[in-house]
Each structure stands twice: as C-alpha cells, then as structure tokens.
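Sending over a structure as structure tokens; questions will come in a sec.
A protein chain is absent from this complex, but the other protein chains hold their places.
== subunit A ==
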Amino acid sequence: MILRLQTNAGTLTNFEVLDFLRSRGASTDSTRVIANVAPSEFQVYDYLVQSAARNQTRESIDEFLTSWVKFDPAKAEKLNLINIKPSPAIEIDSIVENCEQRMGNEDEALVKMIIEMLPAPGKPEGTNEDPTEVVADQEAMEAVLPPSTKPRGTNEEETVETVGDQDSVQTLSFSTVTIYLYVV
C-alpha cells in the first residue's frame, strides 16, 4: 500500500538530477554497462547530457541566481531559465511573464549575462561548441544548492534540499522492459 506523504518534497533543477545520476555512476562512455544504473535512468541521463545542464556547475547557477534577484523572478521562472538557457531575447519572453514591464530595456544586458554565466548547450559532437565560458567568481561562493523552487499556483510545502551521498549499491535486478503500472 503506497502512501504519498509529500507530493512535492523539493524541486530539482536538471543540473541537480544530472549530478545525482553522475554520482551513481552514469556516464556516456563504455563503462555504463558496469554501473548500477537502470536503462531507464540512462535514458534520462542521455537526455540531460545533451540539454542545457551539461556545462553547468553549482557555482555558475548560484551566480546566475544572485544576479537575477533584482528582477524578483518567480521560482518557476528561475527554474525555467536555468533548465533552458534562452539565447535570443525573445525566448525570455515566453518564460518571464510581463517581460517588458519588469525589465524594460534591459533585455540585452540580461541576455548577455545569461550567456556568460550559464554556458550555452551546443551539440555534443563538439562541432559548434560555444566558446563562452563561465565568468569566474569574484566573491567566494558557498557551494550551496539553488533555492528550491515551486511552480505558481500550487500550495505545496517546499524544503531546501541537500544532496545526500549515495552508497554504491549492487542492484538486484535490471528492468529492461518498461512497464507502466498504475499504483494507487
């Protein structure tokens, strides 16, 4: 009997999930057959690796968030921006509501800031790798998880998450077939 205690015990950015899967041993090279990571987790890992989260680090995300504080973005907007790095200014419009009202003419400056702080995704083959790099920290930043975010419109509790270390565990079974099960 499954009991849902907390539907939303915390939000994770793509980067955090990627980090977590990496710490479990997922990677793109040939050692993946030995790692105790399920094929379904590998699919998630493959998706995240070629997404915008690939080049992020905790420090770059922290910097990005502190620089956005003055616009008072909603948590959902912060999450969207970190997960999908919008490059043209117009993409910010679809993420941040009332973009013109709040930011006015600062769009350009913002876009530049985003490109600097969050390295652009680029294709994994490396042919068109974006040469922009993460701006070095000026002050010492603690490597803290980004504040947990909550989508607008839901009234669920949020907690600040810290990543626990996962022991490397031998799993007993590999599920190679995806079965959909409806559990109440």
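Note that in this section a residue touches a chain if its C-beta (ideal position, glycine included) is under 8 Å from a C-beta of that chain, and two chains touch if they have at least 3 such contacts; residues count from 1.
FYI, contacts and distances are computed from a predicted model.
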item	value
Name of the absent chain as recorded in UniProt (options "Dynein axonemal intermediate chain 4", "Snurportin-1", "DNA-directed RNA polymerase subunit" or "BBSome complex member BBS4 isoform X2")	"DNA-directed RNA polymerase subunit"
Hidden partner chain, residues of subunit A it touches	1-14, 16-17, 20-21, 24, 38, 40-41, 43-44, 46-47, 51-52, 76, 79-80, 83-84, 86-88, 90-95, 151-154, 161, 164, 166-167, 169-173, 175, 178-184
